[in-house]
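Note that this complex is displayed minus one protein chain, with the remaining chains in position.
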Amino acid sequence: MSDRLAQVEALRKSRPRSRLIRWSAMLAVVCSVLVWLTSDISLADMFSTKRLGHLDRFITNDMLPAKLRGDAFTWGGLGDWCGEQFQLNGARAMLATLCISVLAIVLAAVAGAMLGAFGARNLMSAHPFLPHATVGHGDCSHWLDRVAQFTRLICILLRAVPEYIWAYLLLAMLGTSAWPAVLALAIHNAGILGRLAGETIENLPSQPLRALSMAGGTRRDVAVVGVFPMALGRYLLYFFYRFETCVREATVLGMLGVVSLGYYVIEARAHGQYSTMLFLIFLGGLLVMLADIVSDVARRWLQKGI
Amino acid sequence: MAKPLPLAPRLPTRRVRILTGIFLAAVIAFFGLGLSLGELIPRDSGFQLVLEFFSASVQPAFTYQNSEGLPSDISPFLFKVGRGLWTTLTYAVAAMSLSLIGGMVLGLFASASFWERRHPAWATFRWTVRVLIAAMRSVHELLLALVFLATLGITPGAAVLAIAIPYSGTLAKVFSEMLDESPREAADALSYLGAKPLQVFLIGRFPRALPDIAAYSFYRLECAVRSSAVMGFFGFTTIGLYLRQSFENLHYREVWTYLYALIVVVLILEVWSAHLRRRFVA
Partner (left out) sequence: MVHLGGTPVLRGVNLEVSCGERVALLGPSGAGKTTLLRVINGVIVPRSGSVEVQDTNLRKLDQGALRQLRSRIGFVHQDHSLVANLRVLHNVVAGRLGQRSFWSSLRDIVRTSKADLLEVHRILERVGIGDKLYQRTDSLSGGQQQRVALARALFQQPKMLLADEPVASVDPTRSRDLLNLMTELAAEEGWTLVVSIHDLELAREFFPRVVGLRNGEVYFDGPAEDLTPQMVTELYSMDSTSSTGGEQDG
């Protein structure tokens, strides 16, 4: 009995386990607890009496349009007001937001495809898709590996900086137009799509591509005739997945002064028209939900194979 | 001998149609926004700024770029960077800890696999949760922050909650998809042994999705760091606040220090998660 216990204990001691996973999990738990215990972040403070008073005034007074406050409130009146607001700025804001995100995601997709191709390790080797053993390592391979490494680094740099900060910097450089918002979204998403495209290419089944390569195809031939059509379906899945986040981000970039939904939100807030602000935020939510549905439908359609 | 090529070099028409459609949408958007390519070239002052800004990238600041007029007892610049980074990270971690709980609970309720072997009436509940998740995801964290600022005033909790709400929704959606895509055979085998639905789900199905869930959560932490950095633009004391101040004072070298600091944090998280992912597979 105790003999078996000792055996089990010995097996337990020698069990395969990852220290990294254990430490990461522990660190995550400890950090989460410590953050709430020691920092100045507190949800209780959010609901202190002072803030609740603030909230109360907001709900009873600021939240509603001026002419509907107090006894004047009717649902019909609210409906009419929403219609007015929609025609005044709402429709325009939604349309601009949508246009910004569509243009941005397409630019990002083109750039991301390039970055992905140059960052894929299997494509960027001296003899693409051929098994290394039969090739040997020339200097050429070395040089191309560097290109791939550098491209992946670029991707990280592009996506490490948030869209909002890109837009902020670009706005100062390009002046007020929709370009800073479009470019900011395109830059950040190019970094993300570039990485995803690279992974897609690296995970492609290698046999058909090897066949192309062995038939004498150059790297460009293989990329255009083999890699592109094979990776396209997957890449479009990612494209639609990022499109939805792009719309989400586009709603806020306007807060910097570009004409998207965020611009009108900030304007309304500056004029103390909180009701308009809330309505516009609601419209933004609708737009994102719509994009969400479009993206979901498109992805489901794509998954049936193209 | 080379095998016959399994790929047709001609693209099928359906593919061409999709790509043309996407391209057309971009063209319409371009004209819809009234953009011109000329606007892409910075004009005089802008051009000067571009030159100065990018030449500053090779020499990020390690001390205050212009110490004139600063109080003598002010803490060193790198201290300030560290503090900004620290606040950014604490907001991100606090928000993620909330989102993980919210995302997990909502994700379970939104997944089809959780309700398998249960009364079909639960489907209504599941769809309610799914709509709630979609609603939570639809409002951007900055817009939520704006609402909280208007209703409650500035407090760190507002930034954290503003991030946590949409992040919970996103996590819930992705978690539920991961749970539903995890292999079901082992779970079926447990139900053959007379296990109850909750046991089947938690022991047969959930562990299989856990590595994916952990990896995705890690990626969202990276996103949360970025979101929390941007919160600085609304007056919260994260790195975005300092970055904006430095940029407005034309201290471009300081701006680059902040950017590099953010990039390094993201890089560390990325390397870390890549290593974790490799462990999960083995």
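Order of writing sets the labels: A and B. Residues in every chain begin at 1.
Following the convention adopted for this analysis, a contact is a pair of C-beta atoms (placed from the backbone, for glycine too) under 8 Å apart; a residue touches a chain by one contact, two chains touch by 3 or more.
This structure is a prediction, so every number in the text was calculated from the model and none was measured.
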Residue touching the undisplayed chain, where the options are B:I22, B:L78 or B:L190: B:L190
Chain not shown: contacting residue from A:R15, A:K67 or A:K304: A:R15
Selected from B:R15, B:R83, B:R130 or B:R208 as touching the chain missing from the view: B:R208
Residue of A:R4, A:R19, A:K67 or A:K304 in touch with the missing chain, whole complex considered: A:R4
Missing-partner contacts on chain A, residue numbers: 1, 4-5, 7-8, 11-12, 14-16
Missing-chain contacts mapped onto chain B: 183, 185-186, 188-196, 198-200, 202-204, 207-208, 210-211, 280
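Going forward, only the chains that are shown with their structure count from here on.
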Averaged-CA centre spacing for the pair chain B and chain A, given as whole angstrom: 6
Complex interface listing, chain A residues touching chain B: 18, 20-21, 24, 31-32, 35-36, 39-46, 50-51, 54-55, 58-59, 62, 95-96, 98-100, 102-103, 106-107, 109, 156-157, 159-162, 164-165, 168-169, 172-175, 177-179, 182, 208, 211-212, 214-215, 225-226, 229-230, 232, 236, 239, 248-249, 251-252, 255, 262, 265-266, 269, 274, 277-278, 281, 284-286, 288-289, 292, 306
In the complex, chain B residues that touch chain A: 2-3, 5-7, 9, 11-12, 14-15, 18, 22-23, 25-26, 28-30, 32-35, 39-40, 42-43, 46, 49-50, 53, 90-91, 93-94, 96-97, 134-135, 137-140, 142-143, 146-148, 150-153, 155-158, 160-161, 226-227, 229-230, 233, 240, 243-244, 247, 255, 259, 262-263, 266-267, 270, 272, 275-276, 279-280, 282
